[in-house]
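There's a structure below that I have some questions on.
Excluded from the complex is one protein chain; the other protein chains are retained at their positions.
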């Protein structure tokens, strides 16, 4: 597998084509948080919304456009994190960041398990300029959770 | 003669020690012009005053302080130009400038004759940073003549 | 039109390989150019034999450094048809534009006194730019407007990115104090109708500021012939070093524009609470100057002059057509701007910004990079124009004197495969 193929693995291409969670959902609940992130290199944007129910991430939805890496990454995080609790979300975010900074090497088994399909992004770590793409949604997620915790009413 | 000795010839040292024309003279006449010049490298200043009587430079006087090159140069120009007519003054100013940019080479005989003792500054032309020193008074002279011609009453 | 000889041996970087030993196809010169040995040697020679502070001190090194620094200024001046004291060194072209805009802002609050009055702007005055400006020639003017209460207006562009000049008289009016526009677009490669714009500015008494970043490296440019008031350029796009650019300004303007960077080497007399300025260009060069970089820029314009700017222009035109036509002919690829120039507009740059249907610009760039082809992706510091085209970004290929036709052919071949790779080919 060439470095390019390693970057654009099939599962990534699939998520890029059919992204999960696209389209902002308004549940009309308190503890809804939103974050808008821009990748300043290319102008790609994402607006991501999180709804908390106690410690649980009840809903993730988003809108935006971007490259296959950013879109697939947001799609996968939606799948991975929706329905999970905050602690697990935090750990997963950290694991994904670690994967991005692993320069194309994998992580330990435990964290790879936690990331599931998202380990497919391992190849991105070899391309520093693309790490921002892969992290875009995750930064939005982290920020939206903080906003939601502030209890901003929907 | 070393380059340094060529620069600081005896006649220059003598003028530097006993400068002509120092002390501003107020003749109370119209067609008096004054110029203030600063050598921005070292902060040296000269204020030079010219009084015209028709086409004749009736009086040159100045005050200021500076290095031996600048002081000797002002002193010599006072001796050379005072009492001369404007055309001769212009030509001498041009000849002195030419000497400064001759990189330590002399000028043709005619212009050297015109400069008299001031040809002793030939050595300064080898030191670009010092040309400003030697020219300081001459710039002031040129400017003061223009001011005087404007007929600014004394 | 004849191409230049193959100059790649003069450019050490072009000999390197990338991504597992692939030869480098460098098509990102619009962002920054590679440097010939002559430029690197000029800087090294300065540091190794002549390094000293300029315009200060009386020792030999200081003299030599000053002489080299001022000679470089004279070289750059000659290159754009100006006098040496009409050239101010700046960190880059962006800073050169800011020097003018910030100087005008300072004049507007009274700095420089009545001598600087002609640079004042305020409520009721207008500042005009265009919709095809690089951020560097847009934001400084936005901020000048914000600081002074003047109004920012702009010349729109058409679907091809050409400035719309029919209604120029209604956009550039008597209220216009300054008209800032690009000489050549860093996205579409269109060369502007400087003649038309300058004529209108003159008719209403507005100052003109020409962003010549993309033109000066590729076409003969003569500031006096163009009759602009200010013109900016960046060395790093002209085969020169990073860290240096230059502002051309008409002497009488530079002598009265107030500085906006204050410090040593710019002053005559300083007391604890007052300062008087030197004449231009030194009044603008605050602090220790980018000396080695100025000398490097001098060497760069010498290299270009030795090639001959007419020859450089011919080379650029030849590549422009091959590149833009090649991209436009690809199925599923949208070229931004016209394929070739309009008759009266003259040249186009050898730049092609494009969008591949169904593939994001970052993904396009990635596939090209994997093949050793370096292009730029994103908005190229020109968000408003991309928004006008209805897109967030594009992929841009751009050439320089060392670019050869086979570089362009390599790009076209790789692009043909991009859609297949992402499974969007017909």
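To keep things simple, chains are lettered A, B and C as they appear, and every chain counts its residues starting from 1.
What we mean here is this: a contact is a pair of C-beta atoms (placed from the backbone, for glycine too) under 8 Å apart; a residue touches a chain by one contact, two chains touch by 3 or more.
The structure presented is a predicted model; accordingly, all values stated were derived computationally and were not measured.
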Omitted chain - touching chains that are shown: A, B, C
Out of C:205, C:264 or C:423, point to the residue that touches the absent chain in the complete complex. C:264
Touch with the missing chain holds, among B:19, B:120 or B:133, for B:133
Among C:147, C:175, C:202 or C:334, residue touching the chain not depicted: C:147
Provide the residue numbers of chain A that touch the chain removed from this figure. 38, 40-41, 127-130
Missing-chain contacts mapped onto chain C: 12-13, 16, 18-19, 24, 26, 28, 31-32, 34-35, 40, 43-44, 47-53, 56-62, 91-95, 97-98, 101-102, 106, 109-111, 131, 134-136, 138-140, 142-143, 145-147, 152, 154, 234, 236, 241-245, 260-267, 269-275, 286-293, 362, 365-366, 368-369, 373-378, 381, 383-384, 387
Where chain B meets the chain that is not shown, the residues are 2-4, 7-8, 13, 41-45, 65-70, 127, 130, 133
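Following the convention adopted for this analysis, only the chains that are shown with their structure count from here on.
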Per the C-alpha means, the centres of chain A and chain C lie apart by a whole-Å value of 38
In angstrom, rounded to a whole number, how far apart do the mean CA points of chain B and chain C lie? 45
